[in-house]
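Only a single protein chain was left out; the remaining protein chains are all shown in position.
So, chain A:
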Amino acid sequence: MDMATTRKPVNKRLIAFLYNVRHRYPDPKDPSTYTEADYDDPQAIEEMVSHLKHVGYNVLQIEADEKAYLSLYSHRYEIYLALNYSLGIHGKDRYAHIPAMCEMLGIPYTGASPLTQALVMNKAKAKQLCKAYGIPTLPYQLFSSPDDKRESRLSYPLIVKPVGQGSSAGITNDSVVRSDAELKKQVTLILKTFHEPALVEPFLTGREFSIAMLGNPPKFLPIIESNHAHLPKGYQPLDSLEVKWYVEEEKDSDHLLCPAKIDTRLRGKLENMGRQIWEALDIKDLSRIDIRCDEEENPFFLEINSPPGLTPPEVSKSSYFPFAARVAGMDYDELIKTLISAAETRYGLRRNNK
């Protein structure tokens, strides 16, 4: 839909900032706190609002809860663009809620469509689609009951994840299982905590990368590698909740390497995979894609982060996307401006933005 031509004149500088905010801090030792793991802290949201104001926008803050639609509806003619940083509060397709509402109200928004967001939210469906496009993905099995039998094609070690959560929610040291008993225990935990099937796939121990992409068509920010070699004793070599919340936040942590030290061949493979995934899922404006290699450096698609975390550096220096942007010489203000600019161009808003 060409929203630029159908919308009434608006206050072009009013950005509706849609977000979810954490009311409980995630504790890797307390599964009941996992469900808000992919939300941001109130402080991060405040800082994001400050940055939006700093780069020249008026900001309408809308928490993406049951009342979000009412706010969007009542301000629909004033909103210039919605910056969708929301993840939704419940429902199997919660990432798609706000984009769907913006579509219904004819409000231009950053990021991908409801279809893409729903696909991204469902790791199994995203993997199915990537596989259909010939993108290397690992075999997997969905467990809806702890009593489901493991298919013989899946051999240990395996990793158990919730099928529809982000930010490592539900992924801890215990997620890597090496026996039927451990598998059953972890599947039970996922089902009980998230009330959704557990996705089980081989646990790869090769190099792990995160690829931040920005713009349409996307430009690659410097690739991030998770440096599992220096994890403290007892940590599994993966980006678990413990690693994200304890190790990465340490002041002198060298857990994230950016730019990753990779040769041209591997870089080509990773970027090609990122581009293929972007096109297959019709991603818009920004995304961060997680990839893990086997021991022979063959990369496999793990998951897509859309929207990716954008915690400002005042709150965290290890938020992947802003970190990669900084390495590329782009400060947080510039990152926000580039993101908005990508959406403006896509909607044809820029010609009116004098």
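Assume contacts are C-beta pairs under 8 Å (C-beta built on N, C-alpha and C of every residue); 3 or more make two chains touch, one makes a residue touch a chain; residues count from 1.
In this text, contacts and distances are computed from a predicted model.
Of the candidates "NADH-quinone oxidoreductase subunit M", "Fumarate reductase subunit C", "ATP-grasp domain-containing protein" or "Sodium:solute symporter family protein", the chain left out of this view carries the UniProt protein name "ATP-grasp domain-containing protein". Within the complete assembly, A:94 is the residue of A:75, A:94 or A:255 that touches the hidden chain. Contact with the omitted chain, checked across A:129, A:158 or A:171, is made by A:129. From the options A:17, A:39 or A:69, the residue with contact to the unseen chain in the full assembly is A:69.
Touching the missing chain, out of A:111, A:197, A:237 or A:274, is residue A:197.
Of the candidate positions A:143, A:278, A:320 or A:347, contact with the unshown chain belongs to A:143. Mapped onto chain A, the interface with the missing chain covers residues 1, 65-66, 68-70, 73, 76, 88-94, 96-97, 100-101, 103-105, 113-115, 118-119, 121-122, 124-125, 127-129, 131-133, 137, 139-145, 147-148, 151, 153-154, 191, 195-197.
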